[in-house]
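Pasting a structure below so you can have a look.
Heads up, one of the protein chains got dropped from this complex, but the rest are sitting where they should.
Take a look at chain A:
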Amino acid sequence: MKEAKKQGGLNAEIQSRIGHQLRAMYDDVVRQGVPDRFAELIRKLDGPEAAAAAVAGGDTDKNNGGD
């Protein structure tokens, strides 16, 4: 019985370490905030049409390598 309890405790400790590491990795990036490029992107888009044009433009660039 004691052995089973010890195993369960170890498992809970491991799970808590995994949770901690996962959040540490994630929060490192979250703390960097909003990079300027994204703030500018959202500010300069007037609406859906401009965004759709940018999506299409990006796709064209990627597929054709610029022409």
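Following the convention adopted for this analysis, contacts are C-beta pairs under 8 Å (C-beta built on N, C-alpha and C of every residue); 3 or more make two chains touch, one makes a residue touch a chain; residues count from 1.
To be clear about the criterion, contacts and distances are computed from a predicted model.
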* Under which of the names "Sarcosine oxidase subunit gamma", "Peptide/nickel transport system ATP-binding protein", "RNA polymerase sigma factor" or "Putative aldehyde dehydrogenase" is the non-displayed chain listed in UniProt? -> "RNA polymerase sigma factor"
* **Residues from chain A at the interface with the omitted partner, ascending** => 2-3, 6-7, 10-11, 14-15, 17-19, 21-35, 37-39, 41-43, 45, 47-48, 50-52, 54-55, 58
